[in-house]
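Every protein chain but one is kept in place in this view of the complex.
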Amino acid sequence: MKLSTRNQLKGTIKKIDGNEITSEVLIDVGGQEMCAVITTGSVKRLELAIGDRVRALVKATSVMVLKE
Amino acid sequence: MKLSTRNQLKGTIKKIDGNEITSEVLIDVGGQEMCAVITTGSVKRLELAIGDRVRALVKATSVMVLKE
Amino acid sequence: MKLSTRNQLKGTIKKIDGNEITSEVLIDVGGQEMCAVITTGSVKRLELAIGDRVRALVKATSVMVLKE
Amino acid sequence: MKLSTRNQLKGTIKKIDGNEITSEVLIDVGGQEMCAVITTGSVKRLELAIGDRVRALVKATSVMVLKE
Amino acid sequence: MKLSTRNQLKGTIKKIDGNEITSEVLIDVGGQEMCAVITTGSVKRLELAIGDRVRALVKATSVMVLKE
Partner (left out) sequence: MKLSTRNQLKGTIKKIDGNEITSEVLIDVGGQEMCAVITTGSVKRLELAIGDRVRALVKATSVMVLKE
């Protein structure tokens, strides 16, 4: 199974909060934190839990660049 | 200046390719690669170049989770 | 600090509603209303309040066109 | 015909550039500029041209907030 | 009225759930299910109800491809 999604960052879930519709999943990616807002339906379907090894997926067209 | 954008991953530009409209910027983020598709207008306006220290920004609602 | 994000519309916050996960921020942009759905975590971190002068940011690939 | 899309900003097309796949449409929205990247197929199908009165549509979940 | 949005899938609403900010709308599209997360404000403004004939709109840049 192959995905066109260009960004597939390996990480570990460190926190999950949610209400009945949307949930916020915090993922540690090599020491940097990522936040995914997904449906609570998906949190349940994937049985996501703290400590899970996951990939944070992001389509390339959704990435912006900030230059300091 | 503060941004609502939850994901701000620090990295270094390692490659830029583009045509007159869109460009693909590859960013090394702690050993993992990210790909941003942005307008070539923005590449020029920010004077992006290989080696630049940047942040890859992603809105939390654009992040998906893959569980292996 | 420079952002690749092409759309940066100046406006003023006129209403904020939210639950524990997501919030809806209404912004007056030159007499037209914009609505941003962001995490409530960001509303708190940026200490957003009615009357704040802000910019509504939108990536160019997220804009569609309707012709009447 | 009604759209769930919360952001529908009225404006006028002032420039169109493109290649065979993607095009960049610049829209004047009350004196502020918006940039939409859409497929060139849509530019042709809608017969978009400079001077056209259009609406720039943006889903609320695609809007971020920057506070200065 | 013409939309640049390339994906306009015809379907029928089969379920709506929501809280005060966001709602989840399930749409049957030719036997396959689609899920839209939109603001509850839009659900009310469009008076969406089970059985409504609607179109699920998706910008082409938001579509990814999975190959099995």
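Labels A, B, C, D and E are assigned to the chains in the order they are written; within every chain, residues are numbered from 1.
Simple rule for what comes next: a residue touches a chain if its C-beta (ideal position, glycine included) is under 8 Å from a C-beta of that chain, and two chains touch if they have at least 3 such contacts.
None of the values given here were measured: they were computed from a predicted structure.
**Q** Shown chains touched by the missing chain?
**A** Taking every chain of the complex into account, the missing one touches A, B, D, E.
**Q** Provide the residue numbers of subunit D that touch the chain removed from this figure.
**A** Spelled out for subunit D, the touching residues are 1-5, 19-22, 39, 41, 59, 61.
**Q** Touching the missing chain, which residues of subunit E?
**A** Those residues of subunit E that touch the unshown chain are 3, 5-10, 24-25, 27, 29-32, 34-38, 42, 46-48, 52-68.
**Q** If the missing chain were put back, which residues of subunit A would it touch?
**A** Against the left-out chain, subunit A lists 1-6, 36-39, 41-43, 45-46, 57, 60-61.
As a working rule, only the chains that are shown with their structure count from here on.
**Q** Between copies subunit C and subunit D, are the contact residues mostly the same numbers or mostly different, with half as the line?
**A** same
**Q** When contacts are scored as defined above, which chain pair ends up with more C-beta pairs, B-D or A-B?
**A** A-B
**Q** Among D-E, B-C or A-E, where does the A-C interface recur, judging by over half of the contact pairs matching in residue number?
**A** A-E
**Q** Considering subunit D alone, which of its residues make contact with at least two other chains?
**A** Touching at least two other chains: 3, 5-6, 24, 35-38, 42, 46, 57, 60-62, 64-68.
**Q** Chain touch graph shape: choose line, ring, star, complete or other and state it.
**A** Here the contact pattern is something else, fitting no line, ring, star or complete shape.
**Q** Please give all chain pairs that are in touch with each other.
**A** A-B, A-C, A-E, B-C, B-D, C-D, C-E, D-E
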